[in-house]
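As you look at this complex, bear in mind that one protein chain is not there, while each of the others sits in place.
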Amino acid sequence: MKRRSYKFLGVAIAASLVIAACGSDGGSGSINKPSKGTSGGTVYILTQGEGITHLDPQRNYTGSDLAFAASTMHRTLTSYKYADGGEGSEITADLATDVGTASADAKTWSFTLRSNITFQDGTAITCADVAYGVSRTFAQDVITDGPTYAISYLDIPDGGYSGPVELNTATTPEEQALFDSAVSCDASNTITFRLKVPVADFNYAVTLLSFSPVPKASDTGEGYDSAPVSSGPYKIESYVPGDSLVLVRNENWNQASDPIRKAYPDSIVYQFALESAVIDERMIADAGNDQTAVSADGLLPENLGTIFDNPKFENRRQDGYDPYVSYTAFNVKQVSCLEVRQAVWLALDREALRTAAGGPYTGDFADGFIKPALALDYAPGKVVEGLNVDGTPNTEAAIAKMEEAKTACPAIYELATGDGLKFDHGDTPTWAKLVSIWIESLKAAGIVLKSNPIEPSAYYPTIMNPETQGSMSRSGWGPDWANASTVIPELFCDCGGFNLSQNSEDPAYAAFAEKVQMARAETDRKAQGKMWQELNQYVLDQVWAIPGSFTKAQDIWGSKLGNTYRWGPYGSFNFGDLYVNS
Amino acid sequence: MIAYLTRRILFAGVLLLAVSLFTFLIFTVLPTDPAALTCGKACTPDRIEANRTRLGYDQPVTTQYVRFLKGIVGGRTYGEGQGEFTCGAPSLGYSFSQKDCVTSLIARTLPVTASIAFGGFALWIIFGIGLGMVSALKRGRWPDRLISVVSVVGLSFPTFFLALLLLFIFVIWTQILPFPSYVSPTEDFFGWCQALILPWLTITIISAPYYIRLTRFGMLETMNEDYVRLGIAKGLKRWTVLRKYVLRSALIPIVTVAGLDFGVTLGGAVFTESVFSLPGMGRLSIKAVSDSDLPVLVGTTLVAGTFIVVFNLLTDIFYGFVDPRVRIHK
Partner (left out) sequence: MTDVLPIDGIDGDSVVVASIESKSPKRLSWDRFKRDRFAIAGLGVVAFFLIIAIFAPLITKILGISPNALDRNSLNDYGLPNGRFGGISGKHWLGVEPGTGRDILARLIYGARLSLFVGLVATLITTSVGMMLGLVAGYLRGRVDTFLSRLSDLVMTFPSLILTIALVRPGTQRLEAMGVPEGNPARLTYLMLVTLFFGWVGFFRIVRGQTLALREREFVEAARSSGAGPGHIIFRQIAPNLWGPIIALASMSLPGYVAYEAALSFLGVGIISPTASWGIMLQDSVHYYRADPTYFFIPGATLFVLVMAFYLLSEGLRDALDPKNDRQQVA
C-alpha cells in the first residue's frame, strides 16, 4: 500500500500496515481513544488531491484511501479492529464469521461468509461475489495500481489466467477453470483459497480491499473506479473529481451484520483540490463546518510550530509514527561500486535534510528498512562504519572511501567525481530545497550530484523503468501487514514488485535472492523474523539503498470531532469511525 | 456592412481552424512519446502500447486530427471494451489522469474563470476610464500626478506578486477576509463576492493603468482637435462636448484593447487562480502540466484561443458599426 503524501511527492510510495505500537505514539493518549460516539452530522475530509486515487477496491493501494474506503464502503473478509494503538493492528471478522481457517501447511485458507450481508442495492453478498472481486486483480490491463498478492499467492501458474472474461474478453474457459480451482465456493457460502506457497498470515492479506466482493453485473471495468458498489454503511451520492465526494447512508447496510462499523455521521464529504496552505489555515481557524473536518494530508512542516507550541491546539492534534520508512535506492547497475555508495552515505548531511523537512517531526534516522514496530522482524541495523549517529556528515570518512574507490572501481569513481550521479526526485517545491542539501553535502566529499526533477505523475513510471532511472532514486515504503515479507522482497528482490535497486547483476545478489526464497517459505514466524533481520542487514552492508527516516506524521482535526485516533495499519484517521460531538 | 461582417466571420472561422490544427499538431509532434504520458505508476511497455492504440496515437497525425475534429462536432468514444468512455459533443478529448471528458472538466472550471474575468473586467474598465478622464481633465495638476504615480506602481506589479501581497495583507495578516473559496453566485452571492474580491482587486490594479493611460491620451488628443475647440468656442456646454465627441472617439481604441484583454482573461487567469487557489481554467492547465495531461492541455489551449478569436471578432464588428471607414479599409 502506498502513502499519499503531497508534501513530499516522490519521497514516499509505500505499503503500510502494522505499527502504532511504538512507545512515543501514545502522546495522543486519552483525548482520542475510541469511544462510543453520537450519531448524526456531517464529517468533512479536506485534501489537496484531485480525487481518491482509486475507488475501485481492487485498485486501491494508498494508505489513507484504504482506511477511508474500508471503513465506509468496502467490507472485506477480515478487517483491522477499530482501535487506537496496537489493538488497531489486530484483525477481526468482517464479512466472514471468523478470521479464517488455515490448513496445517498454511497453503489452504477458508472463510465462511455471514448470512445477512448485502450490497447497496439490497442483493445478498455471496461467495461468488468475493471470488469475482479477487479475480479482477488478474485483469492487469484494466485493474492497475492495486496490490498483486492474489497473483503471487494463489495457486495459478504464472500468466495462466488474465482476469474474468468481463474484463478481458480473451480469457478462455480453460483459464477460468484454473482460477476457479484456486478460489472455490461451496454450498455453505464458504470461500476457499489454495495457495502456491505457505502463507501463515494470509488472513491479514485479505484485509486488503483487493479481496473484497464486487457484483459481476455491475462491473464496468474502468468505470467502476468512479462508481463502485458499496457493501458498507455508506454509499456514493455524488463524486466529482477536483471538487468533492459525498457519501450518504446506505439503507441496505445492516448494522446487525457488521460487528465493527458504527457509522456515526449521516454523511461524509470529501473535499478535493484544496491548496495545502489553505487546508492548514482552515484547520487552524476551526470555523463553521471546519469544526467537524479533518485534514487528510497531515500538516505542512512550516505550520508545525504554530500547532505544537500552542496549548490551544492540545485537543486537536497528534504526532506519531506512521508505517513508512523513507529511503534512497541506488541504481546498482550504474553505481556498481560499494565504496562510492558508502561514501555517498557518509557524506550525506542527514541532519540538515531532517531539519529542512521539519526537524524532529520528520521522524528518526532509520537504521534499516524495517520499522521497530515490526517487533518480530526488526533488529537494530549496523550502518556503514564512521556514520555519525547525530546525522551530520562524516566528510573525512567519505573522502577516504572515495580514495579507496579510486583504485577499486576507477570507472565509477570517474563518474561520481566527473559527470556526476543523477539523483531522481519529485519536481516539487519541497524537493527543490532538499536536493540542494544533497548536492552541497556530497560536494564536500568531491562527489558530484545532478538533480533530476521529475513531474510527480511521471515519477514512478520513470524510476521503475531501468532505461530512464537515474543513479539514485528517492522513495519510501511500509509493510502491507505485520510481516517484513511485504518489505524486503518487495524492495530488493526481483521477485517483489518495487525493486528500484537494479541489483540483480550485483555479485552479492544471488546469495541474497536465495535467502529471500528461504525466508518466504519459512513457516515458523520467529525463525522467519530472524531471517528478515539478517536480510535487512545484508542490504545495509551492500548499501543497495540508504535508509532515510522512520517517519512520523502529524494530524489536526476540528474541535467537534471524536474518535480521531490514528488507525495504525493505515497510518491515517479511521475516517468511518469519526463522530460529531453535538 | 453585411459583406464586411461575412468577411470578418469567415476570417475568424479560418483562424479558429488554424488554431485548432496548430494546437493539435504541436501537442502531437512535440512530446517524445504521448502514449507514455498516459500511464500510471505501474507502467509496462504493454500498457503504453495498449494506450497508444486506445487513444489513437499510433495513427497518422492527419487521421488523429480528423478524429479530433469529428469528436468536437459529434462526440467521441475513447477506447473499447471495458475501458470504454464516451464523451458527448463537443468532445475535446478524454483525460486519463482525471478520468473525465475534457469538455466537462472545462465546463466545470469555466464559471470560476468567467466570474473572475467579468468582475475584474467591470472594475478595471470603471476605474481605468474614470481615472483616465479625471487625469485628462485635471491635466498637470495634482490629481493627474497622483493618478500617474499610482498607475506606474500598478504597472510595476508582477501579477503573482500583487496577488500574494493582497493575500498576505487581507487574509494572513489582518484576517479581514477568509481564505478565498469559490462558491456559485446562485448559491451564495455574498460568499461569491467574498471569494472573488481579492482576485478582482488584483486584476484591476494590474490592468487599470493601461486604460487610464489610453483614456487620458485619447482624450487629450481629441481635445486638441479643431472640431472640439470649435465646439467649445461656439459655446457648447463643456460636458456635452466631452461626452459627445471627446469621450466617444477616445473610447473607440479602448474597446479594441478591452475586447482582446477580456478574451485573454477568460481563457484562464493563471496567476490569480493559482495564488488564490480558485479552481478555474488556468489552474486546470497548471495541474494538467504537472500531470502531463496532454488532452486537457489541448482542450484549454483551444478554448482559450477560441475566446480570443471570438472577442476579436466582436470588437471588429463593433468597430464596423461605430467607424464606417473600417468596413472599407479592412
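By written order: A and B. Residues from 1 in each chain.
Rule of thumb we're sticking to: contacts are C-beta pairs under 8 Å (C-beta built on N, C-alpha and C of every residue); 3 or more make two chains touch, one makes a residue touch a chain.
Since the model is a prediction, treat every value here as computed from it, not as a measurement.
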Check: Which shown chains does the chain we cannot see touch?
Finding: A, B
Note to self: Touch as defined at the start, partner being the missing chain; which of B:Gly128, B:Pro199, B:Gly267 or B:Gly320 qualifies?
What the structure shows: B:Gly267
Checklist line | Residue of A:Gln140, A:Asn303, A:Thr486 or A:Gln533 in touch with the missing chain, whole complex considered | finding: A:Asn303
Item checked: Among A:Pro259, A:Gly288 or A:Gly359, the residue in touch with the chain that has been omitted -> A:Gly359
Item checked: Residue touching the undisplayed chain, where the options are B:Phe160, B:Trp192 or B:Phe318 -> B:Phe160
Notebook entry, point to check: Hey, which of B:Tyr210, B:Tyr245 or B:Tyr319 is the one touching the hidden chain?
Noted result: B:Tyr210
Next item on the list: Provide the residue numbers of chain B that touch the chain removed from this figure.
Entry: 15, 18-19, 22-23, 26-27, 30-32, 152-153, 155-161, 164-165, 168, 172-173, 206-207, 210, 213-214, 217-218, 221, 253, 256-257, 260-261, 264, 267-268, 270-271, 274, 282, 285-286, 288-290, 292, 294, 297, 300-301, 304-305, 307-309, 312
Notebook entry, point to check: What residue numbers in chain A mark contact with the hidden partner chain?
Noted result: 277, 300-306, 349, 351-352, 355-361, 427, 429, 432-433, 435-437, 439-441, 450-451, 453, 455
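The rule is short, and it goes like this: only the chains that are shown with their structure count from here on.
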Item checked: Whole-Å gap between the CA centroids of chain A and chain B -> 42
Next item on the list: Spell out the residues on chain B that touch chain A in their complex, using ranges where they run on.
Entry: 36-37, 39-43, 46-47, 50, 79, 81-85, 97-100, 105, 108, 171-172, 178-179, 181, 277, 279, 287, 289-293
Check: Which residues of chain A touch chain B in the complex?
Finding: 2, 13, 50-51, 139, 141-142, 144-145, 166-169, 220-223, 225-226, 240-243, 273-275, 278, 281-282, 285, 287, 427, 455-458, 460-461, 464-465
